[in-house]
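Shown here: the complex without one of its protein chains, the others still in place.
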Amino acid sequence: MLIDRNARLRETRSWGDYRLLGIDSPSLGRTARPGQFVMIKAAEGAVPLLRRPLSVHDAGPDGIELFFKVAGRGTAILAGKRPGDPLDIVGPLGKGFTVSGALNGKRVFCVGGGRGIAPLFFLARMLAGAGARVTVFYGGRTAADIPLKDKFEKAGFELLCSTDDGSHGFAGLVTDLVGREIGRGKPDHLCACGPDPMMKALASKARESRVPAEFSLESVMGCGIGACWGCVHRIKSGGGEEWTKICEDGPVFPGDRIAWTEWGT
Amino acid sequence: MLIDRNARLRETRSWGDYRLLGIDSPSLGRTARPGQFVMIKAAEGAVPLLRRPLSVHDAGPDGIELFFKVAGRGTAILAGKRPGDPLDIVGPLGKGFTVSGALNGKRVFCVGGGRGIAPLFFLARMLAGAGARVTVFYGGRTAADIPLKDKFEKAGFELLCSTDDGSHGFAGLVTDLVGREIGRGKPDHLCACGPDPMMKALASKARESRVPAEFSLESVMGCGIGACWGCVHRIKSGGGEEWTKICEDGPVFPGDRIAWTEWGT
Amino acid sequence: MIDLAADLGFLKLKNPVLAASGTFGYGSEFEPYFDLAKLGGFVVKGLYYGPREGNRPPRLVETTGGLINAIGLQGVGVQAFSEKILPKIRGRGTAVLVNVCGADDDEYVAVVEFLDAHEGIAAYELNISCPNVKKEGLCPALSPRTTARLVGRVKDASKRPVIVKLSPNVTDVVEIARAAEDAGADGIALVNTFLAMAVDLETRRPKLANVFGGLSGPAVKPIALRMVYQVASRARVPVIGMGGIMTGTDALEFLVAGASAVEVGTANFVDPDAAVRILREIEEWCGAHGVSRVRDIVGTLEIG
Partner (left out) sequence: MIDLAADLGFLKLKNPVLAASGTFGYGSEFEPYFDLAKLGGFVVKGLYYGPREGNRPPRLVETTGGLINAIGLQGVGVQAFSEKILPKIRGRGTAVLVNVCGADDDEYVAVVEFLDAHEGIAAYELNISCPNVKKEGLCPALSPRTTARLVGRVKDASKRPVIVKLSPNVTDVVEIARAAEDAGADGIALVNTFLAMAVDLETRRPKLANVFGGLSGPAVKPIALRMVYQVASRARVPVIGMGGIMTGTDALEFLVAGASAVEVGTANFVDPDAAVRILREIEEWCGAHGVSRVRDIVGTLEIG
């Protein structure tokens, strides 16, 4: 089932502008893969008109979790939902991160910046399940921007945090923290989601150290299902580059397929 | 204070599609007069864009009551509000019914059809306070459409109900019931609010029996404050007739000023 | 302290926020809600020479994010206006503009000549673009030829500055603006409402007695903003922008796109104090962004 109009908000947790929603939706929970996303209607009617894309933060047989930061009207409305409220969700959508038996015993870095941490909990869990040795990097501006650190710790992941202002963990950019750790020992694989500059910097670090890397991209999405051509990034394919729909071919791409120069800052 | 953005829903009662809202708003409660209305914003933002006009159902030092029937999107949203929710209200607006010492000891018929009963509770209360002997006529399609009958009875008003299907009270149109009562004894004054056909029929009954009558008119309202010229009815003035803003010069007009033929069915 | 003044050349305004014609009554309707002196100015309802009946109701339909009106320019005419209304609204510390209407060129001229004899009007806004009075929205602003002819005649007659209010219901609004400018317009205001329609499915009849009406409100903002940018980036005369302005951000977007001032229309219906709220929001934004003179942001949109 790809449209769940009977999803229901089970519980919410909030930290400042950040929200975690636990949602009852067996159909989504059973089919979602790490790095996939859903399109959720914030409110009935025409304002906001479009659904909003949110990564699957975790999934299980009963439903999914979403984790987001309030960025504008849509997410603000979602943040105001109460347990029991019905939710109208399309998904799971897109192609997620690689999780395969081939990573058994391998070291994988999962790097999240700000709200970009969202897909990495599910990912880390599935990677660990596949036998990978996962290190989670979690960067934020201040300690208030890394609200999920307890959740990752409680789940038993090796977690390295950074804050720009040094209020928690490593003082500086998460990319520098990752750089330091790569220096100490190269991982076999790297997965990241976060602001474009962060991912761009990580991509070049990964390239330099020849670490295969995957990145989850963002874009304003009209439909999430490949119908509008609104969500394109510049992606390499067959020698050339083209505007590629990230909702369909992504949002996760190998670092070497993303034409970083054409995009972001 | 003419805009109360700090009004707050105190309590709601509901009967099917009908709602009674008790609203904390001392500024509105203290200044409202019977037959006046408020303009209420059903939801923040652009849908629905305009405020909705609702009559003051009752008023006191702490606030006002509104009584309405769900008719479309705006009233549906209002019907879903919960106690404690903030309300954004402009009012009181317009010119209400005549309530004066001159009616002391006089017999006044207050006739409400369907949701048109809304302004008549406050009116009946104030008329009674001015010493008038009030009879309330309350008509609806079925017994379910006269939910306020207990409220009027408990408040001690003489109440005559009619239902089109005879499920409660007089079987037939409220206009026929009023006609019968006029036959039994002419009142000194008549006030009415309801669907156009009802008011038109009452107006001609009142004219025939030379009972001074006042009618509260309805119209789609853009602003409620006289700025848009959207809410006009055909009203006689100085020998002629013109499109008159009912939000400013009404919504209550003497029956002999309303050009019924130009309006409604 | 932010310097809010707006400069139209022919007219200095204390700030760039005006209330739009037809949405602000004759001004006094709003006195219970705020001091009119707070506004840059306001444009009174469209005025013909004589009193006008207006259209039959229903005159209004709400749509998604918009309002269709077919008021049909009901109004009191110049005589009653100058005797009963003008004395109450002039000299109140805010610019009064009159929205001038006419069934033909001569009537426009007659309105202006009549009003020229009365004090307290800062400028005329020539309403050549109302879609609700003639069949299917016909109005002078649909063609550069009729625009130029009418503007020329009114300019010759008028002692006061003439702002020409354009219609959005055209293929090339720049061409019409140019015609107005070449014919001597002192300023250009846009947009008037968009010719629109609503159908009542149950009765299978138009929802407006007039069949057609003019759409306004936030729904039309993106089209209005585009037109204001197109005209302002080429016009020699100042431009007053409007269409769906509900917030300070909306207003600032029009200024950035090139409008020297803005008019607030439909928003006045939603919130009687919308215009002063919008002004306050502009001021706050300027304060938070280190803009000390609002007029410095006019036309600062960077392209490419």
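Chains here go by letter, A, B and C, matching the order in which they are written, and residues are numbered from 1 within each.
In this text, a residue touches a chain if its C-beta (ideal position, glycine included) is under 8 Å from a C-beta of that chain, and two chains touch if they have at least 3 such contacts.
Values in this document were obtained by computation on a predicted structure and should not be read as measured data.
The chain not shown here is in contact, across the full complex, with A, B, C.
In the complete complex, the hidden chain is touched by one of A:Arg19, A:Arg51, A:Lys69 or A:His189, namely A:Arg51.
Checked against the full complex, the candidates C:Gly65, C:Pro161 or C:Pro238 give a single residue touching the omitted chain, namely C:Gly65.
In the complete complex, the hidden chain is touched by one of A:Val90, A:Leu148 or A:Val174, namely A:Val90. Only one residue from C:Tyr26, C:Phe81, C:Tyr124 or C:Phe212 touches the chain missing from this view: C:Phe212.
Although one chain is not drawn, its touching partners on chain B can still be listed: residues 46-47. Counting the whole complex, the residues of chain A in touch with the unshown chain are 2-3, 41, 46-51, 90, 219-223, 225-233, 242-243, 248.
Against the chain not shown here, chain C presents residues 61, 63-66, 68, 136, 142-143, 169-172, 194-199, 201, 203-206, 211-212, 215, 218-223, 225-226, 229-230, 244, 249, 252-253, 256-257, 285, 297, 300-303.
Assume only the chains that are shown with their structure count from here on.
The central chain of the assembly on a C-alpha centroid basis is C. The chain pair sharing the most C-beta contacts is B-C. Averaging Cα coordinates per chain places chain B and chain C 36 Å apart.
A separation of 55 Å divides the Cα centre of chain A from that of chain B. Per-chain CA centroids place chain A at a distance of 47 Å from chain C. Within chain B, residues 46-47 each touch two or more of the remaining chains.
Contact of a single residue of chain C with at least two other chains is seen at positions 64-65.
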